[in-house]
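Shown here: the complex without one of its protein chains, the others still in place.
Let's turn to chain A:
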C-alpha cells in the first residue's frame, strides 16, 4: 500500500491529475471504492501518526521544561550557597584581619574584585544611560536587571524598565523600543520598601516597591531573580547602617598596605610559612610529623573552601596516625584539635542539610546526597537522618500547600514525594537499621498529617459521595504503588480515613433517604418527547450498565415512570461510589446498608390514595426494580469492589421470593 501512497509525497503531486488517472486505471465502481477506502485508511493512519508525534513532542517539551525548572532552582541554591560562603569568608576576614597581616594580601584581592565589579558597572551605567548625570564614585554595585512594570489596577504591563542598584542609589531606566535605555529617575534605597507579592490574582514573580513617589508593581523574569532583588534591596537598605564604619577602617588599612611595597608583603608571607618548618626541623623526632602539625589548619581551610571530602580524609588520616603513635609530646593537643574539627565538620554538614528547608523537594534530594554520604562515613547517620527527614517534611508539606492552592492532584504528588524520599533515604542509610526505623516512623507521621489534611480539605461534612469516592480512590492507587519499594501504607491510610468516611456515608444515607420519593408521581409511562432524547437516555443507561431498550414503547415512550427511570440512574451511580468505598473492608457494610435503604425506600413508594392509577403499572415498576436494576447493581458493585454484596443479594431474594406465581406453580406440580 505504501508504494501507491508514495505519490502523495511527491512535490509535483496534483489532486485533479491523480484522480483523473485513478478513474482511468480502475475498472468499475467496486475497484474505485476499494481504492477510496485504501486512501481513507492511509489518511487515518497518517493522522493518528501525526497526533502521536505531536503528543510525543509535547511530552518531551514538558519533561524538558521540568528539568529546566529543576536546574533553575538548583542554580538558585548554588548562588545562595555562594552568598553564604561569601558572608562566612567576610566574617572570617573581619575576625582575623587584625591579627594576621599575611592574610592582608588576600583581602586586598577580594576587595579589589569587588571594586572592579563596581567599576565595570559604573562604566556601563555611564555608557548605557546617557541621561544619568550623577556621580557614581566609590559606590558599591549590588544588582542590575530588566523588570516589567505592571499597572496597579489591572496588572497589565505598562513598560519595561531596567534597574541598576548600588549601595546608596537605585537608577531606574526605561527600556525603549530599540532596546536602548533612557534614564527615568533615581531613588535612595533607604527610602524604599520592598514587598514580596505572594498572592495577587495569579501574577507571578512580582515585587512591590514603595518609593517616595508611590508604589510600583514590578515583575521579574524568574523566582530566582525576584529573590535576588529582595535580598539585594535589603543589603542596600542595611548597607549604610552596617558598612559605613567597617568600610572606612577597611579602606584605611588597605591604603596602608598598598603603600608598603609588594616585596614586603611577600616576605611577610613567606616568613609565616617558613617558621613552622624551621621549628619542626630543629627539634627531635619527639615532635609530630610536619603534615600532622599543620593538619588542623589545613582541615579548617578545606572546610571553609567546602572541600568536605578532603577535609574528612585528612581527619581520618590524622586519627589513624594518632592511634598508632601518640608518643610525641604535643600529641594530646593535636588530637584535641582534630576532634574539635571533626565536630565542626559534622556541624557544618548538618547545617548544609538544613539550609535546604523550604526548597523544591527534588532539588533538595539531589543536593543533600553529598552531605548525607559524608555524615554517614563519620558515623553521624542518626543525626543526619533526623535533619534530612525534617527537611523533607517541610519540602513535602509546602509542595502540598502549593498544589492545593493551584487545585492540583495532591494524593499522587504526596505518595510520589514520599517514595522519592524513601528511595533517597535507603540509598544513604540502608545499612543502618536504627535509621530505617526512623524512616518508618517518619512515613507514618507524614501519612497521618496528609490524612488530616485530606479530611480537612476534601472530606468535609456534606461532601458529595461521588467526590469522596473519587478522592479515596485517588489515594488508593499511588499508595499501593509504594508496595513496590517495600512500604505498605495502604492499611494504615485506610485506618486514618475510616472514621471520617463512616460519618460521610451515614450522613449521605440520611440525606438520600430524605430525597427518595419526594416528588409526587403520577404513575404514568415516561414520555421523552423526541426520539433523540430517548436515544440519549438509553445511551446514558447503557454506560451505567443497564439495558432499558426492552422498556421502550412507541417512538418516544418508556414503559416505566419517570421516577423509576431517574432512580435507576441515581442508584447505579451511587452503587459505583459505594463500591469504591467498600474496597475498604470495614466500610463495606456501611455502603451496603446505604444502598439497601435507599433501594427499599424507592421500592416501598405507594401511589397517593387520592389519584386513580393502574395497579398493574405500579407493580410493573416495582418488579423492574427488583428483577432488572438490582442484579445489575449487585454485579456492578462486585466487579468494582472485588467483594460480594451479600446485603443486596439478600434483598433481591427476599423481594422476588413468595409473591412470584410462576415458580410456585412449578413447585406445586412437583408435589403433585
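Operating definition for what follows: a contact is a pair of C-beta atoms (placed from the backbone, for glycine too) under 8 Å apart; a residue touches a chain by one contact, two chains touch by 3 or more; residues count from 1.
The working rule: contacts and distances are computed from a predicted model.
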Omitted chain per UniProt, picking from "Short-chain dehydrogenase/reductase 3", "small monomeric GTPase", "Multifunctional methyltransferase subunit Trm112p" or "2Fe-2S ferredoxin-type domain-containing protein", is "small monomeric GTPase"
Residue of A:46, A:138, A:196 or A:503 touching the missing chain in the full complex: A:196
Touching the hidden chain in the complete assembly: which of A:81, A:230 or A:537 does that? A:230
Of A:405, A:461 or A:606, which residue touches the hidden chain? A:405
With the full complex in mind, choose from A:186, A:208 or A:222 the residue touching the hidden chain. A:208
Spell out the interface residues on chain A facing the chain that's missing from view. 151, 153-154, 158, 191-201, 208, 210, 215, 230, 234, 237-238, 241, 358, 394, 397, 401, 405, 456-457
